[in-house]
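One structure, as structure tokens, below. Some questions next.
A single protein chain has been removed from this complex, and every other one stays in its place.
In order of appearance the chains are A and B, and numbering begins at 1 in each one.
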Amino acid sequence: MTTTLPEATPAADDSKMWTARLRRSWERNLPPDKLLPDKQPAYVASWIYVFGVATLAALIVIVVSGLMLTAKGPSWYHDSSLGHFVNSLHFWSVQLFFIFMVVHLWGKFWMAAWRGRRAMTWITGVICFLASVGTAFTGYLIQTNFDSQWIASEAKDGLNSVGIGAFFNTENLGQALLLHVCLLPLVVGIVVVIHVLLVRKHGVVPPLDYAASSVAQSDQAEVSS
Amino acid sequence: MIASSVLAVVENPPPYLSVGGFSISVPNAIVIGVMLALFVLAIVVPFPKDKEES
Partner (left out) sequence: MSTRAATTAIDARPWTGPWRRYDIIKEGVVALVIVSILTALFAAIFSSPDDAAITFKEWATSSPEAFQATAVQELAGTSGSATYGPPYNSNSDGLNVGPLYLQKWAGVRQGVDSANSFVIEPLRNGVQSAEVTAALAAWDKATPDQQMAWATAYDTALTDATAEDGSIDMTKVAAGDYGPVPALAAGLLALGQSGGLDGILTNGGKFFSTNTTNPLLFLGDGAYLEDAAVANHLGGGQWGMMNETGAFPGQAWLWLYSFWYQIPPFSDEAQEPFGANADAYIWVIMGLLSLLLMLLPFIPGLRSIPRWIPIHRLIWRQYYKTLK
């Protein structure tokens, strides 16, 4: 006696399946040639465009140097010259990170890069900036030196004045340490990934005068035909 | 001991630029100057043309 396996469900009837819908959305919005392109619009021809990737590169150096500090604990850098050097790597990569991010922000502002339904790209970018400032702040809190004593003592007043201090205690070294090496880098990382994926999805914003130009009209005629 | 004393600043104060009520440390002024310089240079310096016309 043979048993017959039930026939597989036809592929066309997966419109309600979460997996299929997610996969199709991903294929539609972020196909491989958008994620890893080997060409870009001809107008992407200015050194201002390197500051996004420069900011990302600095973030990677921050994380790697931070991981080295994590491996040896928060007091290592006070007593070890190698530790102090790694701390210096972390310190200067943060300076470079903010320098590149600010130049990137200025460039995107003067390009009005939020045009063409790219508002979320701009918004996530600003959130990246604010989250980075907050993460850097917790970093300053965990230096376990004079600077961190003063910063904790002063910053608590601002946070307390609006009630945040009741939940985030700048003077609690343990809390600040875990926020800095765990929770906040995760937040920054997630927002950065979303921001970069949005750039890949929408493409680099066209020049400001493009949409109104006759070139756009003829491009549009080509698309419509 | 790698760490230095906080009182060392009294002997070696870092330089500050003060104009009216505005005061900035020279290192900070350099950082902001670098931001501005990079921005201007990025916009003004020519970008290499594409090697292959597509």
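Keep in mind that, in the parts below, contacts are C-beta pairs under 8 Å (C-beta built on N, C-alpha and C of every residue); 3 or more make two chains touch, one makes a residue touch a chain.
In this text, all values refer to a predicted model and were calculated from it rather than measured experimentally.
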item	value
Contacts of chain B with the absent chain, listed as residue ranges	1-10, 13-16, 21-28, 30-32, 35, 43-44, 46-47, 49-52, 54
Touch list for chain A against the chain that is not drawn	36-46, 48, 50, 53-54, 56-58, 60-61, 65, 77-78, 84-85, 87-93, 95-96, 98, 102, 107, 109-112, 114-119, 122-123, 126-127, 130, 133, 136, 140, 143-150, 152-154, 157-167, 169, 171-175, 177, 202-203, 205-213, 215-216, 219-220, 222-223
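Convention: only the chains that are shown with their structure count from here on.
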item	value
Whole-Å gap between the CA centroids of chain A and chain B	24
Complex contact set, residues of chain B against chain A	1-3, 6, 31, 34-35, 38-39, 41-43, 45, 47, 49-50, 54
In the complex with chain B, residue positions of chain A that touch it	39, 42, 45-48, 50-51, 77-81, 84, 95, 99, 102-103, 106-107, 145-146
